[in-house]
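Handing you a structure now.
Every protein chain of the complex appears in place save one, which is left out.
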Amino acid sequence: MEPRNEATRQVLTSVADLDTLRTNLTGKQDDRPIIALCAGTGCRASGCMKVAEQFEKDLEDMKLTDKVRVVHTGCHGFCEQGPLVVFRLGKDQAAADADGTPHTNVFYPHVKPAQVRELIESNIQQHRTVDKLLYREPKQKQIVVEENDIPFYKHQRRLVFELNGLIDPTSIEDYISQGGYQALVKVFTEQDPEGTIDQIIKSGLRGRGGGGYPTGLKWKQCREAEGDPKYVICNADEGDPGAFMDRSVLEGNPHSVIEGMIIGSFAIGAHEGYIYVRNEYPLAVLHATIALEQAEKYGLLGDNILGTGHSFRIKINRGGGAFVCGESTALMASIEGFVGEPRAKHIHTVESGLFDKPTDLNNVETWANIPIIINRGVDWYTSIGTGDVSKSPWGGSKGTKIFSLVGKVKSTGLVEIPMGMTLREIVEDIGGGVKDGKQFKAVQTGGPSGGCLPASKLDLPVDFDQLVEAGSMMGSGGMIVMDEDNCMVDVARYFLDFLRGESCGKCVTCREGIDQMYRIVNRICEGNGRPGDIELLEELGETVKEGSLCALGQTAPNPVLSTLRYFREEYEAHIYQKTCPAHVCQGLIRYVINDNCNGCHVCYKRCPQQCITGDVKGMHVIDQASCIKCGICYQSCKFDAIDVLTGNEQPRTGAAATAK
Amino acid sequence: MTADIATQAQQETVTFTVNGKTMQGRRGDSLLKVLLHEGYDIPHLCYHEAVTAYGSCRLCLVEVKKGRKTKVTTSCNYPLMDGIEVTTNSEKIRKHRKVVFELLLAQVPNSPELQSMAAQYGVTDTRFEKKYQDCILCGLCERVCREVVGVNALGFMGRGVEKDVGAPFKQPSKTCIGCGACVYVCPVNCIKEEQLPTKRTIVRWERNLPMQTCKRCGYPFAPTYQLLQMQKQTGLPWEFFELCPDCRDVKD
Partner (left out) sequence: MSEIQTTVDSIVDQYQADPTGLLSVLQDIQAKMNYLPQEALERVSERMKVPMPRVAGLATFYSAFSLKPRGRRVINVCMGTACHVRGAPLILDTLERKLGIGIDETTSDGEFTLLKVGCLGACALGPIVEVNGEIFGQMTVTKADKLPDKLLKEDRGGTEK
């Protein structure tokens, strides 16, 4: 690791100071090979810190500590394959694969401590890849050596994530040496606040938190609003279940967010800022805290930043675990020390927000886009994405969007795509298609505010407006793929259950409305649905949508309404045939043992209800009356001898059972 | 809203329409207040002139057209603005209102007050599962206690379906002064008061309060804690509160 002396960080008093620092840092950059080890939350969960320790130990044993630079980077996005290690080698250090082809970015998935020594010996000392440990793509199972050739990465357009796999997020020097804070310099030296706002408007950047409101317009309104002081806020209260890109950006490249916020504060005329981050993200809190301290040390935050006269400070507020606090007015109430109850926005927060002062609130990913736009220019930025924003930022969706591609796809993780890519490209090309040879059923976007889109919508280009038109929304970027084993009624129930606990509880339409929708959908799942329930859901859904105060209530019926729109027959099967076609809803299914049973007795031992009878080596039987449908027998059976049935379905017998 | 904006706003007269009829009012005033004053028939449970509008019961929904956009909104917390076009009784509003009444009737099925108000708007039954609670969580008790009485004995606890209103920790209130303002203001009459010669009980908050007897006539006229609160707010000498209002008026 780079020796880092805290004392060498001194306040930069001019733009020239920052340039000098950057030159020094870049000049000092050595040509040692880099071992980039993903240390994001996902890889930590897979044990990457043990791998990191092993690298440190082995390098020391091999007397290579000074010859190699190990970087603990932020999240690379391909969490499912963690712990991830990438050997970034110079041209003359390239590692050759079995065919002798040299490689400079060698990607290893699922790295275990026991493999570390071999990886070092081979890649660093012998300049050879370790072929048996290389990644195999999911379709043809072919080896892929280079990180950028992996289908999961190849089809992405990584702008916000560009530095995530390269830099150490706890080192501001890493960020600066990669061109960090250059956008800030550009704004300070070449632009005035109005010009900056104008660029952001022209870039067509729209809020990545879900709403898709043009960021530049928000800035403009906030700048023009009367009132002092003004505030800027970074919303990192990423609550959408199934979405974790904000966590990843804040963890992996916190300075890009901070740089964006400083630029925003300059454009708006604000001197105080807040980052409101979920307390469930300890690593993001830690990295943001470290980044703020380092930026303050260099005087990039504080009074008279780089001698320009602009002053700006940022504080971190931790969320308390309430989904509704992702709503801007609830978030502001929370910063003020109140419960997160949204208030009516008849007067907008840009005029009267935090502490009743003009406030601009943008999401993590939105802030991280700002330096990119400033650095590379409007023309370049607007060349990515859909529509035409030359007349109005509402005219299209520009730039990239990060999605968390999860659920039943082969390759799961965080993916950054250019706006306008189709759902099919995301699911098939990046995600490698549905897992285990199952049939694709739906993709859920937009979290609890969004909807489920069926296979017929797979060719939909992903942008703000198209998703809304199809009955879903972009949301913060959750993209959950579902297959034939997922019941859409159950998914609707899931979101309603989530929301009835997360509603602040103020509006009758939201609190009671969602609860009653839940009760209806729940009884449908339990097999007690009645004729008329679907129509009642639709009628109630409209009132919840139109009659609630904030976006939580206004969008809460979406998962139900969109599944009703595209999967109505599944609701009807539950209500009229009393079957769950996906074999999920516990009230409508039963577990039955088929002819494959060889009497191994495992299910007998595991069943928590002791409702399985049968002797060793004899056919076993489940007593339906006492079965609680926990599924333990099904998951423990190694002989495919348990069928999950609904309605009149009968267990497989003889050849049919063994044929599978 | 900041005090400055509020004061500035109140001085301005704005013109708007209600169901096509042109009207004038003060910018920033509660739309519901104006509509009720003008005699429009709009149901409401959580609104009371004496306290801040909260917008929880969702019964006072109206349609407001501002610029090109029309939206459904509660009127109680909608600040009057220039040029808005308000519709109070469209089919859409009637439909939503009916569902909201049904939701309330499912939550609190046995309140005669709620039943009769719903019936006025043609809703006599609910299609939703009855939950048999007694409070609609309108929050009037909490606001009147905080904003008018200045005691802060009550608050909302929890969130979502678990939300509740009352004294902290669902324990008997330690700070209620027994003034009865919450009893008076509750639209579904679920806060009851029991009055005995020596004590008053606010049943819902499990609070028993001794009564102050008038030094002159001996009538137990108010809970002692209420008088102490009044003394704190007015700064009058305690002797003033030792007499009941009737005896105070009698000159020595």
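Each chain gets a letter, A and B, in the order it is written, and its residues are counted from 1.
The rule is simple: a residue touches a chain if its C-beta (ideal position, glycine included) is under 8 Å from a C-beta of that chain, and two chains touch if they have at least 3 such contacts.
Just so you know, these numbers come straight off a predicted model, no measurement behind them.
A.B. asks: Looking at the whole complex, which of A:G100, A:G309, A:G337 or A:G437 touches the chain that is not displayed?
C.D. replies: If we include the chain that is not displayed, A:G337 is the one touching it.
A.B. asks: Looking at B:G158, B:P172 or B:P210, which makes contact with the chain not pictured?
C.D. replies: From the options B:G158, B:P172 or B:P210, the contact with the absent chain belongs to B:G158.
A.B. asks: Looking at the whole complex, which of A:G239, A:G264 or A:P651 touches the chain that is not displayed?
C.D. replies: A:G239
A.B. asks: Considering the whole complex, which of B:T70, B:Q133, B:T175 or B:T213 touches the chain not shown?
C.D. replies: Touches the omitted chain: B:T175.
A.B. asks: Given the full complex, what residues of chain A touch the hidden partner chain?
C.D. replies: Within chain A, the residues that touch the unshown chain are 41-42, 44-46, 78-80, 82, 238-244, 247-248, 279-282, 317-323, 334-340, 404, 406-408, 412-414, 444, 447, 478, 480, 482, 486, 491, 494-495, 498, 502, 504, 606, 608, 630-632, 635-636.
A.B. asks: Footprint of the hidden chain on chain B, which residues?
C.D. replies: These residues touch the chain not displayed: 142, 146, 152-159, 167-169, 175.
We adopt the following convention: only the chains that are shown with their structure count from here on.
A.B. asks: Using Cα averages as centroids, what's the distance between chain A and chain B in whole Å?
C.D. replies: 43
A.B. asks: Per the contact definition, I'd like the list of chain A residues that touch chain B in the complex.
C.D. replies: 227, 322, 324, 339, 344, 346-347, 352, 356-357, 499-509, 511-513, 515-516, 519, 536, 539-540, 542-543, 546-549
A.B. asks: Mind listing the chain B positions that touch chain A in their complex?
C.D. replies: Answer in residue numbers: 1-2, 5, 54-58, 61, 71-74, 77-79, 81, 92, 95-96, 99-100, 103-104, 106-107, 127-129, 136-137, 139, 156, 158-163.
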